[in-house]
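Here it is, the structure in full.
Removed from the display is one protein chain of the complex; every other protein chain stays in position.
Our next item is chain A:
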Amino acid sequence: MVLQHSTTHTYSHPFPTVTLAYFLRYSSPRLNPFATHVLSTDTISSHVDPETQRLHTTRIHLKKSRMPGAVYKLLPTSMTGGGSGDKSSYVLETSIVDIREGWMSTESRNLNFTGVLSVVERQHFAIPTNRGITSETDVTTTVNFRSRIGEKLRDKFGQAQAQSDGWFFSGWGAKRIGSTIESLASNKTQDQMGKSRDGMRLVLERIRNTGMIGVLETLRRERQIQA
């Protein structure tokens, strides 16, 4: 059971600026009001490959769970820990920037709740090679949804029981729960992807209007207000 969808988009900003906006997109609600669900962001590794000059970065974001409430209602509390779905989840983000070749590849995946649903989002940013316009950046986004809940439940209740008729979680029942979770999450993500694009666009506008120094200044001032 896997559900996938892909979209493409073009930002009317040059590639280097888009990569910078990617790193900045969760840095402040003042820069990006669409990122208030992001509670924290940490870098756990960052290095430039001496041969390729590519920058490899790994970050962990803590986000308020985007899992729809309806998903929680489908599941036994033994798997969700109860509650209404108002949980936080850790997201592992890996990215590679190749500034010489002009592309950036990113991947984000949830670290917890993977038994219920694993969501992997991949993005590829690049200078549009076919049109030769350096003031624009193309991005392809692919999101994969996979629910292993069916397999898990079958394992849990044993093969013999799973084959007996009428058992809610058996056979097709378990499969159906898996694909229902995938499609609920997919619908929700399509809403969310619009917002994430809007957020990127706001950060990009900010960089265009005030420059990087201006953005850093905004972040610094915000920090002083909080302190």
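Basically, a residue touches a chain if its C-beta (ideal position, glycine included) is under 8 Å from a C-beta of that chain, and two chains touch if they have at least 3 such contacts; residues count from 1.
Just so we're on the same page, contacts and distances are computed from a predicted model.
In the listed set "Phospholipid/glycerol acyltransferase domain-containing protein", "Integrator complex subunit 3 N-terminal domain-containing protein", "CDC20/Fizzy WD40 domain-containing protein" or "Mitochondrial distribution/morphology family 35/apoptosis", the entry agreeing with the UniProt name of the missing subunit chain is "Mitochondrial distribution/morphology family 35/apoptosis". Residue-wise, the contact with the chain that is not shown comes from A:41, picked out of A:41, A:179 or A:192.
The hidden chain makes contact, of the residues A:9, A:87, A:124 or A:176, with A:124.
Summary of contacts with the chain left out: across A:24, A:139, A:184 or A:204, the touching residue is A:24. Interface residues of chain A facing the missing partner chain: 16, 19-20, 23-24, 26-28, 38-44, 46-48, 50, 53, 55, 60, 62, 90, 92, 94, 96-97, 99-101, 103, 105, 107, 109, 111-112, 120, 122, 124, 126, 129, 212, 216, 219-220, 222-223.
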